[in-house]
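Handing you a structure now.
Heads up, one of the protein chains got dropped from this complex, but the rest are sitting where they should.
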């Protein structure tokens, strides 16, 4: 199972430094500034996690897509019946995760959270299932208790702009002292082609008490909701799109597009233009209210129509495309990029932008920070490439620590552990090459584990 | 010359694991599912290889372009006269291949196939020439005998859609038991601007007995030829193009374009559209007849008009360009990507697509597998980058082992040896970092050497 010195490069000198550095931060609290954990897990103190399949497999698009890619059917994998049979299938195919981040996280969860002592195989599948299931029934495994056990200092969720944040309110009013904060994500009202756009707008009207009849009232409602999110602890916003291109539209054009949307007549071109102009508006709002703006760019959602129609979104078929940042973001950087209140954190799945665009931008604009390796690249090699390609140009202090960006609450410690080990390994490699001194490495490892993320996210 | 422990990373622990893993597969049979060896080499049992220059230098665009890049003239290098003088030039410039795959393969061939004991130099050039030439005159060096000596289990050639496969038929009817199978490559009839397109169509008419007067009869002839190829053992097709963009045309439009082609009035736009619609047709055919579809995308052929006009194609002037897969392939993945019969193997020279597009596609669609590092990237570092960038997202089991993709028959063992060593080195690196366990590494090395390729190519 897990080796104590896992993930470190094998040179003995380097490895011993890496272990020392890792030991300095392995027990520090977890700061999770961006992710998709459901706040409902924590609003009801008695709520549990269900069975191992609905906890560990079915919601995890990393895990299920790998099974699907090998010809297994989602009818079986996503079935609500006979979870033990699904678990058996999963165990029979556990070899598929060799060398993948999912494999590492799952192994970590099984061993460190559930005390499973053997690698999952077809043979031990049901025993492991039973062991996990019985753990899940104990009070120690209630989400609030795991939150404490995991030593999470702060956990940010991601919430729709039209959310009433009732779970966040319930957590707050429950007197429980776990710090769980919302993040303002306006995609389902800003993307005019979002599923249920009209009802999302209606929900936004309800929560803000506004009458959203034109662009101005839409903007005003968003601003009002941002203030509400801040009141519940939010420090950040998030938005995802295919291209981060900004386009400034005339007041008339914005209104016409918005009116067509209200009338149910949005075109693809309308939607693209609206996103491009709203990115500017969202940057303006951030420069005013100080909420950190996160951009996750360059994903085509639901690439596989069969899977989307039959099984819905988030099934592993969001596929990246090329992204351009330098020209695309110039309008907001020109207007807000030097503003002390504005903070923009950029994420990419197009690693060719690391050295070419993102590191130079983050290394120059005071408002821009570079987010950690995202999604597919939140992996051992993804982190290595990130450190190698980003730091020399951006400087460590223009990066923003780590995000687990997960909906799988139980994988949070595993993911932060990979980051802390990867950071220690990278710093040890820098040290043994004489690129930094040991006291610098000792400060940098703490910055990587907790310092940078707190500063970047204003936590 | 060649060190026993070549190509392995120097850390002693890792290297010793790598050697153990390599030893498990170094003598396994060679599976060569895609390449350009001439089947005529094997149809006549007495056919030999000619002299060292026409065997090792002149047909190898890797080798000759390097000499040309340093100002040597193709008039000299490609001359049919005085091969010893050409060999002397080659030996005088052998330092140019330092650290290149060509250098490694040539050295391997000279040492392991021809028992040359010294590195090639200007001084020993003619002795080495004589040693190779005299070996080539012995029966041991007849292609069929080398095929056995190289322990090749199956060798796929690449054959025009309009080929009569007479060499394949002759091999089969000769009673020799070497397994050499054709691959269906329809480029010279699908690319309307292919040299000799009209005569290729005529050849296709001859071999199929069809009268190709419209799009429907063209499609029908292709389908008939695919069946013929299958009857001679083919399991795969191949096609290469600049952009893998798919475009669905109306039946009318396809016909008009085809009619203009027959009339000799093809435009560049016609040709692009035709390729884009034929990719869809070829995918459909594969989903029906189960022939694996290979796409090699993103090459501009014959970039240097002077060289092309004076010396012809395949002289080292095929230069890659950017490729886009995510959007381009969506139409065929939407329609056939979930089909159990459809298998698509993707190759790229644009490594920025590894993490961004190809690994996510291969890691989700059951039909998609990722081909090994292609052409320029079929190299030590190319393999290292491939493992590092592909496996974490795609998973090992959505890759397809190794292709030598060569017309240089004698380089086949050298190329597979590099792959097996690179695989062992990568796995040893994974093991010493605790990313996989030793029993997993031992299975994975066999998968990398023979298992994955057999499965991917339905061999």
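As written, the chain order gives the labels A and B, with residue 1 at the start of each chain.
By definition in this document, contacts are C-beta pairs under 8 Å (C-beta built on N, C-alpha and C of every residue); 3 or more make two chains touch, one makes a residue touch a chain.
Keep in mind it's a predicted model, so treat the numbers as computed, not measured.
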{"item": "Candidate in contact with the missing chain, chosen from A:175, A:209, A:264 or A:340", "value": "A:340"}
{"item": "Contact residue for the chain not shown (choose from B:349, B:370, B:390 or B:410)", "value": "B:349"}
{"item": "Touch criterion as defined above, residue of B:23, B:127, B:231 or B:322 at the omitted chain", "value": "B:322"}
{"item": "Touching residues (missing chain, whole complex) on chain A", "value": "11, 13-14, 324, 326-327, 330, 333-334, 337-338, 340, 352, 355-357, 359-366, 368, 388-389, 391-393, 395-398, 429-430, 432-437, 440, 443-444"}
{"item": "Residues in chain B touching the chain absent from view", "value": "2-3, 5-11, 65-66, 68-71, 95-101, 104, 119, 300, 303-307, 316-317, 319-322, 349-352, 376-377, 379-382, 384-385"}
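As a working rule, only the chains that are shown with their structure count from here on.
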{"item": "Separation of chain A from chain B, taking each centre as the mean of its C-alpha atoms, in whole Å", "value": "40"}
